[in-house]
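After the structure tokens below, expect a handful of questions from me.
With one protein chain removed, the remaining protein chains of the complex are shown where they sit.
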Amino acid sequence: MDDVSPTKWHLAHTTWFFDIFILKPLGKQVASPLFSRLFNSYYNAVGSQHPRGKRGFLSRPRLEEIYDYRNRVDDLILESEIEIHSSTELTRLFELGIQHEEQHQELMLMDIKHVLGTNPLYPRYGAPPWGEQKEDASSNPTGKQSNQEKWQRFDELNLQIGSNFESFAFDNEGPQHNRFIPSFKLYPMLVSNDNYLDFIRDGGYDNHRLWLSEGWSWVRLNEIDSPLYWQREHRDAEWQEYTLNGNAPLDLSAPVAHISYFEADAFATWAGARLPSEFELERAFQSNAKGDSEANPGTMLEQQQGFRWQWTQSSYQPYPGFRATPDAVGEYNGKFMVNQYVLKGSSTLTPPQHSRATYRNFFPTHSRWVMNGLRLAQD
Amino acid sequence: MDDVSPTKWHLAHTTWFFDIFILKPLGKQVASPLFSRLFNSYYNAVGSQHPRGKRGFLSRPRLEEIYDYRNRVDDLILESEIEIHSSTELTRLFELGIQHEEQHQELMLMDIKHVLGTNPLYPRYGAPPWGEQKEDASSNPTGKQSNQEKWQRFDELNLQIGSNFESFAFDNEGPQHNRFIPSFKLYPMLVSNDNYLDFIRDGGYDNHRLWLSEGWSWVRLNEIDSPLYWQREHRDAEWQEYTLNGNAPLDLSAPVAHISYFEADAFATWAGARLPSEFELERAFQSNAKGDSEANPGTMLEQQQGFRWQWTQSSYQPYPGFRATPDAVGEYNGKFMVNQYVLKGSSTLTPPQHSRATYRNFFPTHSRWVMNGLRLAQD
Amino acid sequence: MDDVSPTKWHLAHTTWFFDIFILKPLGKQVASPLFSRLFNSYYNAVGSQHPRGKRGFLSRPRLEEIYDYRNRVDDLILESEIEIHSSTELTRLFELGIQHEEQHQELMLMDIKHVLGTNPLYPRYGAPPWGEQKEDASSNPTGKQSNQEKWQRFDELNLQIGSNFESFAFDNEGPQHNRFIPSFKLYPMLVSNDNYLDFIRDGGYDNHRLWLSEGWSWVRLNEIDSPLYWQREHRDAEWQEYTLNGNAPLDLSAPVAHISYFEADAFATWAGARLPSEFELERAFQSNAKGDSEANPGTMLEQQQGFRWQWTQSSYQPYPGFRATPDAVGEYNGKFMVNQYVLKGSSTLTPPQHSRATYRNFFPTHSRWVMNGLRLAQD
Partner (left out) sequence: MDDVSPTKWHLAHTTWFFDIFILKPLGKQVASPLFSRLFNSYYNAVGSQHPRGKRGFLSRPRLEEIYDYRNRVDDLILESEIEIHSSTELTRLFELGIQHEEQHQELMLMDIKHVLGTNPLYPRYGAPPWGEQKEDASSNPTGKQSNQEKWQRFDELNLQIGSNFESFAFDNEGPQHNRFIPSFKLYPMLVSNDNYLDFIRDGGYDNHRLWLSEGWSWVRLNEIDSPLYWQREHRDAEWQEYTLNGNAPLDLSAPVAHISYFEADAFATWAGARLPSEFELERAFQSNAKGDSEANPGTMLEQQQGFRWQWTQSSYQPYPGFRATPDAVGEYNGKFMVNQYVLKGSSTLTPPQHSRATYRNFFPTHSRWVMNGLRLAQD
């Protein structure tokens, strides 16, 4: 799968970021031009890149060489502490490098899961320190959606959206700006495997009326009939799901995971609902955070952040007044603002501190190796 | 080109619409099931379709048979006048059928232009009755952008966006709803061929920094170095452009046409501007229509509608509260609301009456056979 | 289908051949460089070509213009009779031009059949003057293969293979050379639709053991389960076959047609036989022609030439001593001598005079729009 990179590539690339954007300006670059080229992901401004799809072929440099590279860069960064802190620019880049590495901590787990989860032996990897399965605890016993009363209602209002950058945020989370948000409702729980099974049993994958036109072609062409890591021996067998803890019977109460935008949208249509906008989710996360009074008493959103990346119907666009920084790091987010959709809320694979209400994750509509699910919205 | 259909297919398909959605309910369907299948475009709900890419192979039915079909359906529609008017539903479908045929009048011209414009003989077709070249008259003499003073400024405000359906509009133009629009500026003229030549001469197609990541791959893969219908004998020759009037030296003062979203975005970046949102253009069209006082005196938008479909940075999404009609016609617009971008303003290929401020045209980012151009925006 | 060209293209291309290879050297070329480029098929030496796959888009020049081109070239050829006959080279090219046009008479019928036969309306074209269905007369009543006695046996011998060019032959039919041919047996009849149905009913398309590895991938990828022009309403319906006379119930006694090399090979394996070599068929045609005594009494090959192009296991290679003529016409055959297989015997779509024992037709293994079938061989 072209999106998947080998673990050792992630290890080298995250260190390469510090090497190029901090040590290089300090005249302390460690990597050779060639080495550097291998581990550049998409920064055209810093030289040509090794084709992404070919990363899997890089049997060299060996893992030891990459750990050695990491150690040398780490040492030089520590030695350079004063120089870095004495420069706001280098400090900004240092913080960015750490956030960048946290992103790759999740990408690594996604990639490892894909490599192991498509291996017929379904080898166990083991949940990350912060636990892949922790959502089960807080998930409702049946996973079944109950009556409309349970929907949480939000009244229309004008709201400040995005980050004011008082604490760290990526450039794409700002500028903070005013947005009018019409009233809407959200379902308190994420869609569960049990809910999703109902969709499948009801012929959801065979009913073109539920699908976006492009989604219907995608389903047909790729013969999709379940989320990415579900499999069963035969049509009447029980569903199994691969998790980093290995293959196991489908956990009905867990939120559904690893579905494309097309599947999320088709499920929502089937359920008589729709996907929320990125602003509706950001607003809900905020008001729930402050235990906002205007949220109707009795219901509060559960499974907000740290469970599944929640697909939104919002195309990934720049906020009003957004400017990409002119340097190479400026390629960081702005250049991807087309044909991708925003996901909110982070997942059980996300490092816990790497989550906030203004965070905007983004992927193309067919992406399924992301740990993505959905929450239903209604007008 | 898979997007292109033969003229006779358009002739049959637009009539098929009346046959299936009006005559059929009246028990007067003309087309056989097979015939009907051939000329169904994407209405899954009314039976399987003939693959779009294979339409070009339909040497039968012959053109005469299709004209015969059109005549028979037209006669039956006229005969059915009372029945149709006595039903609001049929009246709605009748009006929709006419609007649908107007859309195909433009599609037919787009397709004819593509077939002739990619034929090395560059045969002349002749401009449509309403004239492909009429924009030249009102275009500025040089086409050069002049100083910043010329930009037209719009202050932030809350605005009713979309149609209230008092006059005809497609379902995707509503519901009308309130939207907060931050202040912005628009350039009064569309980007001209002369402007676009400057972009090319400045190495625009070779400078990755100007392009969205996906756009850069698209340019490289397809070896794009100019708008669709531009050609020149050799690198030092003058540019020629194919129009329905045949091949001719590039008209520098005419608005640039037939560029992808990627090219429009790259040009805007190069020009230190951005693409407008669909709301900014709708708002500008409205206020200019009423000669809105808040528009700073001296400048008014020129080349508003009827010149080039203007790419916007707005992904094609449902408006708040949008509901697709449950019947087959409901497939009309809703199912395409993903991975496409909104274009506003209509083109010289658009039937004049088929244009309004709320109109939302939409195409994927790589579409170039549409007569699309762009207008620059700034914060 | 990229292999298929529009009829008018064939009409212009066959005339273009005379224009370029005879009139041009005489200083009488009719076609403009551009016109000429459009109708050049694969002669790189005479300038670049219009992409084959795009021929279908050539709505211009119009049919009338092409007939006009044909008439003007014909007239000039007639006027040039003396000059042509006074040059052995021009005479050779003139004869080649006629043979080339005969080839395209069959290609035209193949292409028309593909266009009409893949049109859901299955329009009737009408058999060529020399009759598509004439084989039925001479085909055996049941089409069933009878007992082994019926096989015709040929003893090993050294034979002169290929043409001595006393009468016209393409360059690839020579040089005539000696070849040792081990003993072999041929089945007197071509494989019939009835025989082929047995193969299908026996699960031939689902049994990987019968297929070449590449053939098995081809069947799976393209979901092939019958010859090209066979269709049936549902799994239990009777098979229909499209012929130029329209769609009709499968004629069990007719030889099977429009199958790939892979299908021919799999059928032969299933039948406990193999495909013949091109030399075995050439030898059989020769000895049957002379009513050769060594053929065991009682059986003679039926359906030899003029029924179906018969796949052979012989890859299309140059004969020992073959030299492509150095000029543009030299591209005629030699450059295709790779990854194609020889077919012998001509078909009911072949102009009758365009058939001889030494004739070597050739197509890639997946080609099915050729009117090809097979005859079984054994050691």
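Think of it as A, B and C in the order they're written, each chain with its own count starting at 1.
Operating definition for what follows: contacts are C-beta pairs under 8 Å (C-beta built on N, C-alpha and C of every residue); 3 or more make two chains touch, one makes a residue touch a chain.
Fair warning: this is a prediction, and the values are worked out from it, not measured in the lab.
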Partners of the unshown chain among those that are drawn: A, C
Identified contact with the non-displayed chain, of C:W151, C:Y187 or C:W211: C:W211
Identified contact with the non-displayed chain, of A:P25, A:G56, A:G334 or A:P352: A:G56
Absent chain, residues of subunit A that touch it: 1, 4, 34-35, 37-38, 50, 54, 56-61, 115-116, 118-121, 123
Subunit C residues touching the omitted chain (full complex): 42, 44-45, 158, 177-180, 182, 184, 208-209, 211-216, 261-262, 265, 274, 313-315, 317-318, 320-321, 331, 335-339, 365, 379
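Here, only the chains that are shown with their structure count from here on.
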Pairwise touch network: line, ring, star, complete, or other: line
Leader among chain pairs (count of C-beta contacts): A-B
Centre-to-centre distance between subunit C and subunit B (centres being mean Cα positions), rounded to whole Å: 47
Per-residue overlap in subunit A, given as positions that touch at least 2 other chains: none
